[in-house]
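One chain of protein is taken out of this complex; the other chains stay put.
Chain naming follows the written order as A, B and C, and within any one chain the residues start at number 1.
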Amino acid sequence: MNTFGQYLRLTTFGESHGPAMGGVLDGMPSRVFVDRDLMQRDLDRRSPGKGGTVSPRKEPDIPEILSGLSSDGYTLGTPVGFIIRNRDVRSGDYKDIENRFRPNHADYTYYAKYGVHDFRGGGRSSARETVSWVTAGAIVRQWLDGMGIEVSARFVETADIRQASCTGDSVGGAVECVVTGLPVGIGEPVFDKLHSRLAAAMMSINAAKAFEYGDGMESSKQFGSQCRDIPYVDEDGKVRFRSNHSGGIQGGISNGMPVNFKVYFKPTPTIPIEVESIDKDGNSVVIKPGGRHDVCVAVRAVPVVEAMTLLTIGDLILANSRFDSHSA
Amino acid sequence: MNTFGQYLRLTTFGESHGPAMGGVLDGMPSRVFVDRDLMQRDLDRRSPGKGGTVSPRKEPDIPEILSGLSSDGYTLGTPVGFIIRNRDVRSGDYKDIENRFRPNHADYTYYAKYGVHDFRGGGRSSARETVSWVTAGAIVRQWLDGMGIEVSARFVETADIRQASCTGDSVGGAVECVVTGLPVGIGEPVFDKLHSRLAAAMMSINAAKAFEYGDGMESSKQFGSQCRDIPYVDEDGKVRFRSNHSGGIQGGISNGMPVNFKVYFKPTPTIPIEVESIDKDGNSVVIKPGGRHDVCVAVRAVPVVEAMTLLTIGDLILANSRFDSHSA
Amino acid sequence: MNTFGQYLRLTTFGESHGPAMGGVLDGMPSRVFVDRDLMQRDLDRRSPGKGGTVSPRKEPDIPEILSGLSSDGYTLGTPVGFIIRNRDVRSGDYKDIENRFRPNHADYTYYAKYGVHDFRGGGRSSARETVSWVTAGAIVRQWLDGMGIEVSARFVETADIRQASCTGDSVGGAVECVVTGLPVGIGEPVFDKLHSRLAAAMMSINAAKAFEYGDGMESSKQFGSQCRDIPYVDEDGKVRFRSNHSGGIQGGISNGMPVNFKVYFKPTPTIPIEVESIDKDGNSVVIKPGGRHDVCVAVRAVPVVEAMTLLTIGDLILANSRFDSHSA
Partner (left out) sequence: MNTFGQYLRLTTFGESHGPAMGGVLDGMPSRVFVDRDLMQRDLDRRSPGKGGTVSPRKEPDIPEILSGLSSDGYTLGTPVGFIIRNRDVRSGDYKDIENRFRPNHADYTYYAKYGVHDFRGGGRSSARETVSWVTAGAIVRQWLDGMGIEVSARFVETADIRQASCTGDSVGGAVECVVTGLPVGIGEPVFDKLHSRLAAAMMSINAAKAFEYGDGMESSKQFGSQCRDIPYVDEDGKVRFRSNHSGGIQGGISNGMPVNFKVYFKPTPTIPIEVESIDKDGNSVVIKPGGRHDVCVAVRAVPVVEAMTLLTIGDLILANSRFDSHSA
């Protein structure tokens, strides 16, 4: 369903071509100051139209916060409801694909599942959905920031964007993310391992195809004797490790080292290059998907990766809070 | 917490050196026949001691099913409770590591989280936990089998097992899994995408470090124009695709093609080769982890990958059942 | 947290004196027509200012639906997000109680829990919250209506409203609710019994103090031989019962007879009659709660009882759908 998290829960709604996107962030601790400018900074990083590599659609994505904040900007401990209006809806762009399934898009699977084909722009499967994730993530960031936890992602170019740009094509890419300042003990030992939850979060992002943490895929080619992270106690009496093959996670639980992982994205399939397909009735058609598109979706995914990481970590910190309060 | 799934839920318990492992599988439809021999076959595949590459510990892992089945072997629609006794407990093997943290193991993170260090053999983080997963998966397999859905994984060698075997070292490896017969429409469009749920399930498995589906990591180097899966209608009027870059999943929802993915495992860090570490009080120590270990954990992971896939798919099929029943 | 239901989930947000109330109704089947006039009828029944017995606050409670409906009014199967603006905010009315705890209100417990006292009008504990419940319930009603399920509640006077009205006092009351057309099999046998879920739903309503179903409290004085509902098969081959002591529920599961139950409400404690209390700092104070209030809250609770019943039943119908789809 449309809820992410157990203790810190984001519930979202909105079709990309409906009146608004929005969400409810439930579980935020009270008395956290939310700086609207910092929030806007994250939203702007996600926003299209900021360069040659991303879709030229221009939306002023300014969330309206409807609850959960006091008049002077502090969280109340109550759910934060917010909406972001959809303003720039050019339905005409989607005329060509009406009743036709765009290859590698959710069009066909959606239709098969819901029996409805009224999802211009992708319905719930549109990347526009992530505007709500970034809004919520920006609130969580300010809470975690107060605990000294920082989440920072960056785009790693893996294909020739310049060439794709010229031919109307698209390219894939990868995003690397690092979490610093995370205390020891975050993550649960069996099904809610920190990396298991991060993997689920990352694979929720549109176009994500692979996830790895620490030494990741390379680990499968290593010997056990070569990749052990030796612990020691530093001058402050804190346990640290001489290497970080583990990516900051051991047995599913954070060990105090930086948590790092990587997400791989496919190129968007919606490009203005003709392709065979079928329509709703099973007839063969040739379509040339119009609409606006990103040359490289991975670029815009950077703040989304951060937002989903923030939501995941915030959730697991609350899950862990029962240990804090009862060890006394 | 220790529950996996929303509609088909496996809740597990058990420490590897306590009296028993066990679980409750809740949500199974009624009137599914459960063949105990088929179940045992999966458990035997998981069992150590079956070759040079896996730990020589010998446990007769025969689940005792305590509820949920009629006397003639059919599910009742009530929760299936089961236990598997732990018989071969050689605590002496763990003498050397008492109060000492094994590198890259959950020992330190566990201690920091729970304030308890009584987890010989790893407590909940031991791979012994997976005996409950395979038991539950074997039940689900027989239900899905009746729907024509097959889940099959295989080990993909990625490092030199023979060499590691000689030196007492360990190696990583990878497991490939394919799901055939899955109907169109399984998976949810936003946070419970089929691949998101599979990623979480796979990353729950001990030693898993990376997950990819379809073209996976390679996608990040591709052009959009090269990896479109063209749909067509076959002679039976069924929608099919000319290629499967998508790995059977589009927009998070199955498209009727085989679902395929790959999981990468690190080598086990518990090898009888000396290594520096610290003890509970922060003193430097040198340990030589004893106990039994697998040269290549990925080999034993094969039935575990299948079990977690079966549980994930069973859960999402039930999640989707609301569509079946209300389209009328 | 602020989510109700497992399969059909309502997540709400909003403080009574903030910009808006709202919610997300997730899990609604697709292709259900939502008549906005029928929805408004429910909202109007809940609305204050419709007579002498309820608060004279006048709000035009017209929900703005932001997602989940097609342009021609059918559900899409995606979450229905909606907001209802708060327009008539007279904060002045609450001046007298600033930093003072109104007896029997949530003021003190809220402050103790959240460490915040910025909840003019009650914050999340205000009965204004129920505007979102009625909105969601009105959508569910139209789905269940298509299945022949009807939910209807009525006010049962239990105290002298006329007298209370004259003295500025308030009175309690009770609401009776009947569900007809519910198929056999709704409700789960152990923790999610139909009456258990209804009890939780009803006790969520502000001022509710007791719940009973079928013979209810009277049952505790009966003999077993006197209250057995004898089943028989009617001329249509349908199982029916000669009496309904069970209130339509046996073993937590609906038996095809009308489901009936009763909810008892206390009088609102917010009345313009002076009362001792304390302020935030523990000083004794005398307050005379201003603001608008209902003489009898139970009157306005009628559509709220219906809404919560609709949400509960919708949820349990979806929970039961796994049986429909797999009995084949």
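The working rule: a residue touches a chain if its C-beta (ideal position, glycine included) is under 8 Å from a C-beta of that chain, and two chains touch if they have at least 3 such contacts.
Since the structure is predicted, the reported quantities are computational estimates derived from the model, not experimental observations.
Among B:L38, B:L76, B:M147 or B:I273, exactly one should touch the missing chain; which is it?
Only one of B:L38, B:L76, B:M147 or B:I273 touches the chain omitted from view, namely B:L76.
Can you list where chain B touches the absent chain?
Given the touch definition above, chain B has residues 1-3, 9, 11-15, 18-24, 26-27, 30-31, 64, 66-68, 70-71, 74, 76-81, 83, 113-116, 118-119, 123-124 touching the missing chain.
Give me the chain C residues in contact with the hidden chain, please.
Answer for chain C: residues 1-4, 12, 101, 103-110, 112-115, 122-125, 129, 158-159, 164, 167, 169-174, 184-185, 187-193, 195-197, 199-204, 208-217, 219-225, 227-233, 237, 239, 245-246, 250-255, 264-271, 273, 275-278, 282, 284, 298, 320, 323, 327 touch the chain left out.
We take it that only the chains that are shown with their structure count from here on.
Can you tell me which chain is nearest the middle of the complex, judged by mean CA position?
Chain nearest the centroid of all protein C-alpha atoms: A.
Rounded to the nearest whole Å, what is the centre-to-centre distance of chain A and chain C, using the mean of the C-alpha atoms as each centre?
Here chain A and chain C have centroids separated by 36 Å.
Using Cα averages as centroids, what's the distance between chain A and chain B in whole Å?
The mean C-alpha positions of chain A and chain B differ by 25 Å.
What whole-Å value do you get for the distance between chain B and chain C if each is reduced to the mean of its CA atoms?
One centre to the other, that is 43 Å.
Which positions in chain A touch two or more other chains at once?
As it turns out, chain A has residues touching two or more other chains at 1-3, 12, 113-115, 123-124.
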